[in-house]
Structure formats: structure tokens, C-alpha cells
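Dumping the structure here so I can ask a few things about it.
All protein chains of the complex are present and in place, except for one that has been dropped.
Think of it as A and B in the order they're written, each chain with its own count starting at 1.
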Amino acid sequence: MIHQLVSVKQVPDTTNIRIDPETGSLIRQGVPAILNPYDAHAVAAAAEWKEKLGGKITVITMGPSAAEAALRECIEMGADRGILISDRKFAGSDTLATSYVLAEAIRAIHDEDPLDLVLFGKQAIDGDTAQVGPGAAVRLGWPLITYAFNIREINLDQRYTLVERRTELGIEVIRAPLPAVLTCEKEIAEIPYAPLPQLIASLQYEPELWSAEEPVAYDVTQIGLKGSPTWVAKTGTPEQHQPGETIDVDEVGVKQAVEDVMKKMLANNSVVSVLEG
Amino acid sequence: MTRRFWVFLEQTSGVLHPVAGELLGVACRLRSEIADELEESGDDAIVEGILVGHNVTDLAQQAMQFGADRVYVVDAPPFRHYLNRPYTEALVSLVKKYEPEVFLVGATTLGRDLAGAVATSLKTGLTADTTKLEMGIARKNPNKLLLATRPAFGGNVIATIVCDSRQPQMATVRPRVFDMPPCATKVSGEVIQETIEIPPEMMAVEVVEVIAEEGSKVDIEYADVIVSGGKGLGNPDGFQLIKELADELGGVVGASRAAVDGGWISYAHQVGQTGKTVRPKLYIAAGISGAIQHKVGMQDSDFILAINSDPSAPIFEVATVGIVGDLYEVIPAMIESLRERKGARA
Partner (left out) sequence: MSTTKLQYDVIVVGAGMAGSTAAAITARHGLKTALIERGQTPGGKNYFGGALYTHALLDIYPDMFEWKPPLERPVTESGFWFLSNDGVVKMTVSGGKMDNDPVDAYVALRAEFDAWWAKQAETEGAFIIPKTLVVDFIRENGRVAGVQTDRPQGDVYAPVVIIAEGVNNLLTQKLGLIDHDIKPASAALAVKQLISIPAKDINARLGLPDNNHGMAISVIGDVSMGMPGLGFLYTCTKAVSLGVGVTLDALQETQIKPYELLQRYLEHPVIAPIIADGQLMEYGAHLIPEGGWKDMPRLYTDGAMVAGDAAAMVNALHWEGTNMAITAGKQAALTAIEAHEKGDFTEHVLSGYQTRLKDTFVMKDLHQYRKMSRFLGTHPEFMDIYPAFLNDALGMFFTGFGKPKRQLYRDILRSLTSRRSLMKAIGDLVSFGRAVIGI
């Protein structure tokens, strides 16, 4: 029987985002909030192993009350318990403060009911920093395996896991003692289409609420703005490039279009250096 | 007082990763940006590299050729192959000993695995995947701070992050975001060997196997010509045509995230925010719509040619020249034209 924990985040759907060109700020209205896709795959992986070994899955998230919807999606995928860690005191937390909050929560859960595996998505699609998972692992003092794309084996008797991760060299097969912390690629598991009773259970599920005081008494100097050494000095929109010329094949034909393009390319020093070289 | 600008010198199998050179160039520039403060205060500043591995001390020379004044080396068997725990322990110990002001790490798979662990252990701030770094005044701090700029929200927003009140100010940078600095021929500088105790429990994680992947030999980051294919190819076989054009130009094959997610080509070829940042001399995007997550990965290429049948595709906004048409007609015509040209010159 395996006890797994997945840490998830609710994020705005960044593929659907629009920026107000005048103010440079995010148009948050109408942008759907979704369960971070990498986290969803991590939950799916946990569900697969729960199926194989029996046991349970706890999911936690640090966020506003709207993040309950993300927890319910995890219940839909097979998680058993969902905890929302929410408090105004957490506002303004950067990745250091966030890893503190999550690590303490994970520690509290582990003390009550020992964990075997902790999973994070490899990065959140809004922050894209990929720092929270490694930060939590370091605080817990547990082995960290990032960019995991396949869990080959979990051996609860001999207390180890074999995980495949992808690096620039190729595939590394890592053996780590349990409990271990993984950050996951989407490949690690496919999102299942939940059985109807599981979907219904998720619709009716009420997550547990943890605050900055209960059940874990957080050190206020390590959370929120106080606990965040980094802060955003300014934001803006990326520079708009000047669009270049376009040649329409329908108008001039393929041959002419290619000729025109080749002419332009050969007028550019960089290209010439490549073609000559 | 000596203000230290540190760069992690990533090496694998005794080969220094080019990003280390790029970051040494950045560190030297950052140092020059506080010249006024140094003059006023009488402090001095130094660029130092941190090298960790086994039998890698020779690489220190290369680092000095790229601008490091001094290199600290942790050279011992536990560090032969990268593992998070021992490497984190090594860097954290050195930071505590020497108290650098700025610490830069390449945002490679290894770097991203390592930097977060180091920053958290030191309880300091880390900004990931930065695209711009400079020293500037921020928030009533008497000294200039590292202003780290990075894309957020999938590339839709650019944010400048500052870390005050904690040191070192850490940042990771993707390869190829900054140019390689000039490589000096003769250098002098100190190489200091450091010893770090690694108790056995820190070695609990093992690398059991390394399987080289077919695509892993491909390093598109440093290629001069990249021809990329995207969803517009319609099916994975389209990449054969892409490869033909790439071969003709002596370049490599790249891909959009859509093509990689679809399983048409391996992740090693992915260009974009969650893939690789590239700045080749010639970038050809075929059948790629040009969503912002892809654009941020290639928009600084010297010459960009976009081929797409949809005239409203955003890729045309960033292209130097674009062709609106069917890539299955245009690319063969281009290949032919290139071959003719080669034949004529032969």
C-alpha cells in the first residue's frame, strides 16, 4: 500500500491569455483557471501506481479558494484527499516562500501518515520557474529527481524507486531511496477519462482547509512578502517585432516566390556566410 | 571588500558547457556596470568560476580564457557524475565561505535541477530563465542590484525581478541567450582547490544507467542553420522534407512544441519557451503558426524565413521574409534552387 502526495497549482490558461496593449497588463477576465497541465499528469501517474499497489493519494495546493476546483479535478482523477492551504498571509509568496509552505505541509502529513512518493509537475505554466519542486525536496531533505518521464519501478519492501529522466545526454535511469520527490514531464502518464462514480465523487468533494496557523503554525517571517527575497520590479509586454515582407504563392507562383526569397536571403550577410561556408 | 560575481562552470564528462562561457561574459559585463560604485567605495570586484567534477581541473583554464579571474575547483570522486545532493552541498559550502554577491547558473537540465536546490538551501532569491541581466538601482538599496528579466505567463508578459536583502542574487540563463565572449589566448589567474566533505548518505541516489537517445546527439542550440517544422506539416513524414532542406543548407532540424507533443519528433528538437532557445544565422519555420511560446525561442535569429499557408499566422510578424503558400510545394522548389546554385558554382 503506497501513500503518495501530489502538490498541484491552479494557473490561468496561458495559451488563452490576452494582454491589454495599452496598459501592458494581463486581461484576467474570461481567462479560465485550470489545473496546471504538468501537475495533472503527475496526479495521473500517482493514480496508476495506486491502482498497481493499492493505497492512497493526498493532493495539496497553496492558493486562493478558487483553487478548490483544481483539487476536485484531482479527486476526479483518483486522489483521495485534497487539502487547500489558503491564507491572506501567504499573498505575495515567491518560490522560496512557496517551497517553505508546501514543505511544512508535506512534513505534517508525513508525520501523521508516512509518505512514499511526492510528485510535482515539472513547472507551472504561469511562473515557468520549475523551482518549487526542487526547493521543497531540499527542505525535506529527500532525494530529488527532476524531469521524470517514466516511473519504472516502486519497491515498497526494499524502499527504492527507479525513475527515468531526460537530460541533454539522453535518458538517465535513477535509483533513489523512498521517500523521493519527483518533478514530472507530461509523458509520465496519460490523463484518464474518469469513471462516472469518480467524477460524481469529485463534484461532491469538500477539500480540507489549512490556514497559516492551523494545523501547521507557519513562521510568518518565511511566508508571504516577508518570506520572499524576490519581487517583481516591473512588468511589460515583449517587444513587437517589425513584420517583414510576405510573398504570396497564389499571386506570383511557387518558382517566382522562391526566387524572390532566395534573392532576399542572399542579400543578408549572415545567410551568405552560412551558404558560402 | 571584494564583491564577487560567480558563474557555475557546468561540465559533463570533462567537457565545459558553452553556456559557462556565455555567463562569464555576462558576469564581466555586470562587473563593469558597477564601476562607479567601486570607484566611490574603494571596493574591488572579481569574476570567479565554480567548477565541480572529477578530473576536471584542466577546464579551469578555459574558464579563465572567457574572463574568469579565479576558479574554485571541487575535484573528487563523488562528483564524477552529476547528482543533486553532493553538488548542492558543494556549492552551498562554497557560497557560505566566500559570500558572493551574484551567482549565475546555466538553465540546462542540470542547472535547473541544481539552482533551485542551492537557492533554497541558502534561503536566497533565484530568478529562472532570464533573458536580460543588468545591475541597476532598485528600491532604496545603496548598491546596485541584479535586475533579472524573464518572460512569464507563457511569454505573454516580461517581468523584471529583483532580490534584495538576501545574497547571493541568483539567476539561471538559457544557453544561447547571450553571446560567447571573446576568447583570450593567454591568461593568468588562480585556481583554488576546495575540499568538500560528502558523507555516504548524500550518495543514496544512484545513476543506474545512461541510455543515449537518437536525438540527444543533436544539439540544435549552437547550430547556425535550423529548419523547423510544425503542425502545418500535417503528419510526421513531413519531417523528412524538413531534413532534406536542412541537409541541403548544412543545418539541423528543429520543431515546434505541437509537433513534439504530437510525437512526430523527439523533444531534443523542440524550439521555444519550454524547449530550446536558438539564435542561428538562418531560421526557417515551415508549417509553424508562431504562437508566442515558439517565438520567444527563435526571434533573435539573424534571418527568419516563414512558410505557412495561413497569411494571418503570427509567425509572419517576426519573420524577415515570409512565403504564404503550401510548404510541400515551396520547400522542394527551394531545395532545387539551392542545388542549382551549388551546381552552377561548382
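Everything that follows uses one rule, which is that a contact is a pair of C-beta atoms (placed from the backbone, for glycine too) under 8 Å apart; a residue touches a chain by one contact, two chains touch by 3 or more.
What you are looking at is a predicted structure, and each value in this text was computed from that prediction instead of being measured.
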item	value
Contacts of the hidden chain among displayed chains	A
Absent-chain contact - pick from A:Ala91, A:Leu203 or A:Leu225	A:Leu203
Chain A residues touching the omitted chain (full complex)	193-200, 203
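Assume only the chains that are shown with their structure count from here on.
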item	value
Contact set on chain B toward chain A in their complex	12, 84-85, 88, 108-110, 112-113, 115-117, 119-121, 123-129, 138-139, 147, 151-166, 204-213, 216, 219, 224-225, 249-251, 261, 267-268, 273-274, 281-282, 291-293, 296, 299, 302-305, 311, 316-326, 329-330, 333-334, 337-338, 341
Parts of chain A lying in touch with chain B, wherever the complex brings them together	12, 14-15, 17-19, 26, 94-96, 99, 123, 125-135, 137-139, 143-147, 162, 166-177, 186, 228-238, 240-241, 243-250, 254-255, 257-259, 261-262, 264-265, 268, 270-271, 273-275, 277
